[in-house]
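Notes to accompany the following structure.
Only one protein chain is missing from this complex, and each of the others stays in its spot.
A and B label the chains in the order they appear, each numbered from 1.
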Amino acid sequence: MSPFETFIQQLINGLSIGMIYALIALGYTMVYGIIQLINFAHGEIFILGAFFALFVFSFLGSFVPLNNIVTIIIMFAAAMAGCGLLGVIIERVAYRPLRKAPRLACLITAIGVSFILQNLMMIVWGPIDKSFPVFFKHVVFTVGALRITFMQGFIIITSLLLMISLHFFVRRTMLGKALRATSEDMVAARLMGINVDKVISICFLIGSALAGAGGVMYGMYYTTITFHDGYLVGIKAFTAAVIGGIGNVPGAMLGGVALGMLEGLAAGYISSAWKNVFAFLILVLLLLCWPSGILRKFRNE
Amino acid sequence: MILEVNGLSKHFGGIHALTNVSLSVAKSEIVGLIGPNGAGKTTFFNCITGVYHPDSGKILFGEYARDITHHPAHKVSGQGIARTFQSARVFASMSALENVMVGTFSRTNASVWSALRCSSRMIEEEHAVRRRSEELLRFVKLGRRAFDVAASLPFGLQRRLEIARALATEPRLLLMDEPAAGMNTAEKAELLELIRKICENGISVLIIEHDMKLVMGLCQRIVVLDSGEKICEGKPGDVQCDTKVIEAYLGKEMHR
Partner (left out) sequence: MSKKNATSGYNRGRLLRTAMTVGMLAILFALPYFNHNEYQLDVLVSAGIFAILVLGLNVMTGYCGLLNLGYAAFFASGAYTYAILNVKYGLSFWVSLPACIISAGALGLVFGSCVLRLKGDYLALVTLGFGEITRIALNNMDGLTGGPNGLTLSHPVIRFANKSFDFGIKSLPYYYLSLLALLVTIIIMRRLSNSRFGRAWIAIKEDEVAAACMGINTGKLKLFAFCIGSAIAGFAGWLFAGKQGFVSPESFDFTTSIMLVAMLVLGGIGSISGAIVGALALTIIPELLRPLQEYRMFLFGAIMIIMMLFRPQGLLGGVRIFEEFRPVSERVRQEEDEVLAEDLKQ
């Protein structure tokens, strides 16, 4: 492999994990855009998606033999439905009563929710790595010296499909319009007859469902999951959201991909023991030097 | 002149909040700043007190006309400009007395070390601060509420507390942003008297107010802003008759 091909290979590896970051980052950014809350529990919701899918998989597997594609679809459906519902419940129980409270109070609550979810996952699924089912292990596409596994291709295509449908939802539907209006100005949106509570619930539903889908793909890609994966990946996805400018939906997609690629390159060329420092370092430096992100969103305050 | 503002401009994005505004306040003078909503009055205050940085123009303050244009807010306060806010921003969780004591921060100089040692000088200073703060609370007729939590005070009293807090910074110029908003007639009369008393103590006052009766009765001079520009300046009676001012408030007469 030539150095250039190695570089492209690292980029492709980074792209697939970056797509997952982007899916999670969308949830952070949508929630932040609408109620200015860093939904700290979002990372836990993400990894719960993987656990839900795993649960459905082992549950189904013990009853009926299904072909791979149907299994994958059912796993995604379970994860997205479960996470979406959970997101809505969390918003309802923990965040809605605090809508008028200081922002730090909401952040503290969000951290509390995250801790509770992490603890519950540890108790239900145990503190050790759980292995995740692998599909189409041996399908590999090769272009010259480059290798793209089926999973990588699957992640990239599925994520793209999900993001495109989100884009159309936000841009083209009435509900999407209400969403954008609420994130611009909640009071004005309410005066225009938009049911703001419903819009916020839907925002949590969509964000959490996307994170759930991301969780399933994460499990399939890395083949093992543990309860504390959610925290680290969650922080990375948040970093991705900040890269793109928090509150900015296309920015989150770009930020996720950018972070994944950067991380892929860093893991390939710099030591991997410090790989996680790299993500935190980007987060700190970014917040310090460039808090409005790469795609700036001008706003009059 | 104690305050001289020359050609002050400030814009946010494409909105010109202030364009070339000049204004001056003499010692012991009460100047009114009026204008319709969104005329840029509060922005003008924010620029003077260092909350915003103006784009151009000069702000000169004091007998020696010191340039304070880009000073941060705490330095402006240290120079002797105090202000109150449009929406009574008292420190909600502190008692009324503590609120006023906060105002003395820049006029005291006990070090961290002396606070940790409880040195006699620091205790002496603390006494003085406390006595002065109580005096100020009585001055604004809040003496009895000294130990009440600020948030529990009714809005009108929070306004007066804010004035006491501003006076605690020992200002030479007091900027008041709509002090009478939401007050009834009796409270307004009390406020009028209070402002007069402040002025008698040698403090100049620049006041934003919508209540015309109060402004006309109180101010020696009035400046009118409209859409960020100064459209008129003069004695209360003259300003009232100025066609530009009437247009700004009532809208231009339609040409048939």
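Basically, a contact is a pair of C-beta atoms (placed from the backbone, for glycine too) under 8 Å apart; a residue touches a chain by one contact, two chains touch by 3 or more.
No experiment lies behind these values; they were computed from the predicted model shown.
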{"item": "Omitted-chain contact residue, chosen from A:66, A:81, A:94 or A:267", "value": "A:94"}
{"item": "Touching residue (missing chain; options B:18, B:97, B:176 or B:232)", "value": "B:97"}
{"item": "Identified contact with the non-displayed chain, of B:1, B:26 or B:110", "value": "B:110"}
{"item": "Hidden partner chain, residues of chain A it touches", "value": "37-38, 94, 97-98, 101, 103-109, 111-116, 118-120, 122-123, 231, 235, 238, 273-274, 276-277, 280-281, 283-284, 287-288, 291"}
{"item": "Chain B residues that touch the omitted chain in the full complex", "value": "49-51, 72-74, 76-78, 82-83, 85, 89-95, 97-98, 101-108, 110, 112, 115-116, 118, 122-123, 126-127, 129-131, 134, 138, 143-144, 165-166, 168-169"}
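In this text, only the chains that are shown with their structure count from here on.
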{"item": "Mean-CA-position distance for chain B and chain A (Å)", "value": "49"}
